[in-house]
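Working notes, structure below.
Removed from the display is one protein chain of the complex; every other protein chain stays in position.
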């Protein structure tokens, strides 16, 4: 199972190193986390994924970097992905999330998952006012 | 299937009307959406759910009302719940979400769902730095 | 898209009719619901699915037929499957579920979905006492 | 990441201790599991979650305590939440679930997840008889 | 809710038309489906999504176009997304999927969803042989 080992910088191809370098420069870090090292097993998916994340998480949007990271974390929590929760919790704190924000986000994620199922079971039809 | 019809205000018990009144007063609205009318089939779940949402979505938190609604919407989109997407899109716009914010949130929800699966398939182990 | 039309009894092959007959005799009904008519597009999956459901939902188990149907419904609600919620709500009422049971089941499904995410976000480690 | 460490009883605030005490008295236990200790990082979510669970899982409902715990476990299994499966398996056995009940519940959860997808892929429309 | 209406070609910006043209040329079609028209509400997400799909679904890979579409459909069925099931069923048939292939894929998707839950509930530990 060759695809599930990390590709370290020193063993990476020039194509992969270019992406690694851009990640580290953009994020002002000098160490990559495991996500990128494992994704490097497929250089095309590595490049495409980084390019998409770089665009989506760019700091000049209508949502602040902290809010963007909080949304990313909220979805990862809702999807029950342990690695994603661990890495995006760190990223959200770094982007300015406080403990109070984390706690409020968590309460909302829990509640949304609860009411989403109440809607399904009580078979609630969409109100006329919410039609597009 | 008695539980899947809406309970209109005029046919509601005093206990249910009390919750209905509090929802309308708190939200400064004079019409309830279907979610509450269907939930009223179980007065205990209606009261408990409203009490929880009232506390969680209160406007005095560390996250702004717009950000709270955007997180609620993001989870509902990720869970693919049509009613929830419809009602929380309306709620988020009302709370101050702009089209730009909606578009950025959607991009993040899509990306998070993509990378959550890349992590699962490449079996990425949690970095030492992310351990609690 | 030939596979997404219902196969009516009168147009069914002898192999499919045999399954249709067994469903109707076992359940003491004279009309099949859409699930079986659509599944009949693949006679092997029809036969295998019916054989599995017949065994699993047999009335002689440790769980009563009503409880079995309530569990089936609970999972369908949690998975947000509109057809499944509709058909298993009907089946559960037929098997003896009362409105009170439905309401209690719904409250549990909502709560489980909420606490499942709280666990994921707060990264709760498994207690020593729960290890197998 | 201050929010992902357990709050032990001896370091808990009076507000948190009050909830901890009520959990232990209600459940007749003298040790809390990790779920509550981690949730205590947000005293409001701790109090609200306990209050909701206490009401929902109360032993005087239409469903027996064992059936309630089995439904909670069924949803946790369906959601693939390792902590939740571990803790609710223990809770269900304590409430009276037998090995036979566990096995039957598991068979139903598996089957429901299978047929929920068959419905989605064969695009089965809701029968007239199941309309609310 | 300005973001949930389709953008028709004649009202699209030059930036959006460029993507629309590339989709139609690449796929040799003269009519766009709703997915692209709705996504055009966010030109950046439209462009990024099309660019990613164009690369991923390119016909020169190790997997044939039919197999690629079958995998896309399998995930959409598993996620219970009605639009995605409808559009990717059409796409898979166009790419060469036969009724027999559809039926076999559906059986696998159902079974995988069943056994994924059996694993969760029986808490099956990963075999030594499967460790990376």
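Note that the chains take the letters A, B, C, D and E in the order they are written out, and that residue 1 is the start of every chain.
Here is the rule we go by: a residue touches a chain if its C-beta (ideal position, glycine included) is under 8 Å from a C-beta of that chain, and two chains touch if they have at least 3 such contacts.
Note that this is a predicted model, so its numbers are computed, not measured.
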Quiz item: Hey, which of A:12, A:66, A:81 or A:111 is the one touching the hidden chain?
Solution: A:81
Quiz prompt | Chain not shown: contacting residue from B:86, B:101 or B:126 | solution = B:86
Quiz prompt | Residues of chain B in contact with the chain not shown | solution = 73, 77-78, 80-82, 85-86, 89, 106, 109-111, 113-118, 120-123
Quiz item: Please identify, in ascending order, the residues of chain E that touch the omitted chain?
Solution: 3-4, 33-35, 38-39, 41, 45, 49, 52-53, 56-57, 61-63, 67-68, 70-72, 74-76, 78-79, 81-84, 86-87, 89-90, 98, 100-101, 104-105, 107-109, 111-116, 118-120, 122-127, 129-131
Quiz item: For chain C, which residues reach the chain that was dropped from this view?
Solution: 1, 4-5, 44, 48, 52, 55-56, 132
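In this text, only the chains that are shown with their structure count from here on.
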Quiz prompt | Interface copy of C-E among B-D, D-E or B-E, judged by whether over half of the contact pairs recur | solution = B-E
Quiz item: When the C-alpha atoms of chain A and chain E are each averaged to a single point, how far apart are the two points in Å?
Solution: 21
Quiz prompt | Computed distance of Cα centres, chain D from chain A, in Å | solution = 27
Quiz prompt | For chain C, residues contacting two or more additional chains | solution = 3-4, 41, 45, 49, 78-82, 86, 89-90, 106-107, 109-111, 113-116, 118, 120, 122-123
